[in-house]
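Just one protein chain is left out here, and the rest sit where they should.
Let's turn to subunit A:
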Amino acid sequence: MRVDKILDFIAGIGRTLLDMVRMAGQVTLFGLLAVSHLVRPPFYWRTFWGSLVEIGFFSLPVVALTALFSGGVIALQSYTGFAQYHAQSAIAGIVILAVTRELGPVLAGLMVAGRVGAAMSAEIGTMRVTNQIDALSTLSTNPIKYLVTPRLLAGTLALPFLVIVADILGVMGGFIVCVMKLNFVPQAYISATLSSFKMMDVTVGLAKAAIFGFLIALMGCYHGYHSRGGAEGVGAATTAAVVAASILLLTFDYLLTDVFFSQ
């Protein structure tokens, strides 16, 4: 009896693993199919511009505020630690390194995953359960080409732009806290920031952002496209899209950091 329970438990783990592998394969094929439509006309520019504005412009306030306060928090936390060793001069370098390498891309990505990934999934999911996707097929329009491909491209291009804004505002947040609250000399802080600035950090941050943008849009579109069962199904797809995008984003962040900065 006990052996049966143990075997059932192991079988359950096996089934879960197989489901995960199957889903990974389905997502990969879905993404490759959508990307292949980039080079096969027609391309739906109106959907692309709409998504670009939705992701790149309307996410600006939330990304800007997040970056500004995160930069400030890094400065404040670093000060409490570094002041004990009289190493306050390193704070500017810590802020720009943390913001350009990690906080900018990751926080912008998580904010966009919550805002845009959820919206994409809900919109496409609603289209699925109200037969709008079937209607596209009956109107000489490939649903993946029309709905998914432009969103993937928009996500890939918009997130690096948001990360540039996040980088600038994150550094500015650190500057404001250090100068206004901790009484640093502004010129000295700017000088330390510039001397710690590395183009490589920014470039890798932007590359990460492009990959995160693609993954967020892919998760939003995939889960929305495959949603089932009315409003409840759309809700579940939206949750799954945000959770999957966030996990993938952090996983890829680790992998890319390992590739570029591990030495």
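General observations
The rule we apply is simple: a contact is a pair of C-beta atoms (placed from the backbone, for glycine too) under 8 Å apart; a residue touches a chain by one contact, two chains touch by 3 or more; residues count from 1.
In this text, contacts and distances are computed from a predicted model.
According to its UniProt record, the chain left out of view corresponds to "ABC transporter ATP-binding protein" among "ABC-type Fe3+-siderophore transport system, permease component", "Lactate utilization protein C", "Zinc protease" or "ABC transporter ATP-binding protein". Taking the complete complex into account, A:Thr130 is the one of A:Thr130, A:Ser191 or A:Thr251 that touches the chain left out.
Considering A:Gln88, A:Thr141 or A:Thr257, the position touching the chain not shown turns out to be A:Thr141 (whole complex).
Even with one chain removed from view, subunit A keeps its contact list with that chain: residues 41-42, 123, 126-127, 130-132, 134-141.
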